[in-house]
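Step one of this worksheet: look at the structure below.
In this view, the complex is presented without one of its protein chains, the others remaining in place.
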Amino acid sequence: MKIIVCVKQVPDTANVKLDPETHTLKREGVASIINPFDLFALEAGLRLREQAGGELQVLSMGPPQAAEVIKQAIEFGADGGLLLADRAFAGADTWATTAALAAGVKALGGADVVICGKQAVDGDTAQVGPGLAMRLGIPQVAFVKGFREVDGQSLVVERQMDDGFDVVKLPLPGLITVVREVGEPRPPSLKGKMRAKKYQVPVKGAADMGLDAAQVGLAGSYTQVVEVFAPQASGEREMLGGAPAEAGAAVIDRLVQAKVIMVGS
Amino acid sequence: MDYFLSEEQEMIRDLCRQIAEERIKPVRAELDEKEEFPTELMKALAQADLFGIIIPEEYGGLGGGCLENVIAVEELSRACLGVSTTYAASFLGAYPVILFGNEEQKQKYLTQIASGEQLAAFALTESASGSDAGSIQTRAEKKGDEYIINGSKQWITNGGEAGIYSVVAITDPNKGARGATAFIVEDGDPGFGYGKKETKLGIRASATRELIFNDCRIPADRVLGREGMGFVVAMRTFDQSRPGVGAQAVGVAQGALDEAAAFARVRKQFDKPIITFQAVAHMLANMAIQVEAARALVYAVARFIDSGAKDTSKVSAMAKVFPTDMAMQVTTDAVQILGGHGYMREYPVEKMMRDAKILQIYEGTNQIQRNVIGQELNKEYGRKK
Partner (left out) sequence: MALIIDKELCTGCGSCVDECPFEAMELKDGLARPNDQCTLCGACVDACPEKAITLEEVQRASDERAASHRGVWVFAEQRGGRMPEVVGELLGQGRRLADDLGASLSAVLLGHQVEGLAAELMALGADAVYLADHPGLALFDDDAYCRVLAAAIQQYKPEVFLAGATSLGRSLIPRVATAVSTGLTADCTGLAIDLERRLLLQTRPAFGGNIMATIICPQARPQMATVRPRVMKKGPHEPGRQGELIRLEPPAGLTPATQVLEVVESLEEKINLTGADVIVCGGRGLGKPEGFDLVRQLAEALGGVVGATRGAVDSGWIGHAHQVGQTGRTVAPKLYVALGVSGAVQHLVGMQSSDHIVAVNTDPNAPIFKVATYGIVGDLYEVVPAMLGRLKELRG
């Protein structure tokens, strides 16, 4: 079985905090990490490889430093990887990202199963997996939380839904995105760490894959960010007085104002 | 302190520390409470290749030595001694095969141990034979191309969980110490079974059982080394493994020191953090000195053993006795610093104190270690005359 796991390097958002005085993000010393959900994708891929045999490649798009996440995947047991790095890829929305990733999957020789984490913690869009499946013209099952059966022709998986879960048979080649429940990531291995140290990550740019610069990156994106702003947050501690009913309403208003609670606008 | 570890040794340390923090710490209290064998953790250690550390590369291991082993054991012990005992006991079972196994035996057993597919165990102690190892009763008789083993082994770590057992039994009762032989017994061999799982004061995640041999039949090619070498196998094994017990002691003591120092910095009495009181600060200082001294000794002895030195019994015993006595003291002091909190299961230090006690007892009590050191001193100074 040929397995490709897509991984992304992201800032460690869990450790990003708001500066209570300036209301801006404090980012000093924020490390770049492998997107946590992609670790579950990698674990799912390693388990599939254990059951069905074959090889596992990791695919990433990002700046040259993102080679680190591919090396990290090798520490966990991936057989190899490919980094798509090119200034032309910068600023990509999910449409342009899937254009590059689909070319990357083809450059790796295609796959029986493509696995993505359910979303990246910096963007939280959850759109790349399904978009990539469409680009590749293969069926998909998103939010997979477990495997029931694995063979060369199909996977039977459990798909998490809001009201429970579905048991779904996915013919191969196909794409899945996975959630946390798919299995706790294993630790890296010593042999993997030693391999990763020496591993030279192959890198391809847009032209290497026959992509026009206008199809990828910001130029190839349909959406455009027009404004970025910090949610209003009060760093102060505040005791809300008055009658209980007033205080209750007031605290909701404060939280809405601070965009902690979302209500329509 | 910088012990000038190689890149590979640092890799082992970092990986073990990561697993200890992320995987072992969150479950250690529950494993202890339920006396539950850490099956999942052993799987994680296997996936991380840690069962291959001391196994030669040609059998799927990493070809590390005593120092690599103590580094790994120390880090795991920092989080949970029950887990590290389970892990280290597999190597205790593997050493006889590494040191005395023939090519076929190594090929068959070491590969399984290195991959973590099978745990190993070492069986010497019997109900009537503890420190006096020469008094073991378990008999092995050769009949045709088989040995028939009868008797029982007591308090065997990984008993019932391991697939591969290194067992010492008497083959010639007339020859005394030269009448013992080491064998490999596999889980599932006819006539081989287990007694009940023991309940213990500490290291409760580890499994301790009796091994029962009732006309247990094994092929003759399971002998390790030659007939009559049983005690040599045992003693050479202990020479290798004792610094590992010392490393367990360094780990658990470091873990206790970590907890005590962190607590003393945040716990306020009389409006001041208690670490600012000299009585507490000096206790912590003494703990830190002892831990570092023990670590320095363990690493130095491990390096000495890895250099291929011949007579390692004395220093190997030292690397067990000093750290383990130290660990008992340091874990007890950690409970004292945490006070009432320390005595409660809410905090991890009471477990560390309960766990630490076994280190002074198993793999040769600290009294026996001192005998070994005393005998060696007697020999040394005798020669100098």
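Per-chain numbering from 1; labels A and B assigned in written order.
What we mean here is this: a residue touches a chain if its C-beta (ideal position, glycine included) is under 8 Å from a C-beta of that chain, and two chains touch if they have at least 3 such contacts.
Since we're looking at a predicted model, the values are computed, not measured.
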| item | value |
| --- | --- |
| Contacting the left-out chain in the complete assembly, out of A:126, A:190 or A:209 | A:126 |
| Absent-chain contact - pick from A:57, A:72 or A:98 | A:98 |
| Omitted-chain contact residue, chosen from A:53, A:109 or A:244 | A:244 |
| In subunit A, positions touching the absent partner | 11, 13-14, 16, 18, 22, 24-25, 27, 30, 63-65, 87-88, 90-95, 98, 121-131, 133-135, 139-143, 156, 159-171, 174, 177, 180, 213-214, 217-219, 221-231, 233-234, 237-241, 244-249, 251-256, 258-265 |
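As a convention for this text, only the chains that are shown with their structure count from here on.
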| item | value |
| --- | --- |
| Between subunit A and subunit B, centroid-to-centroid distance (C-alpha), Å | 42 |
| Contacting residues of subunit A [partner subunit B, same complex] | 77, 186-194 |
| Touching residues on subunit B, where the partner in the complex is subunit A | 8, 11-12, 15, 18-19, 22-23, 44, 47-50, 52-53, 62 |
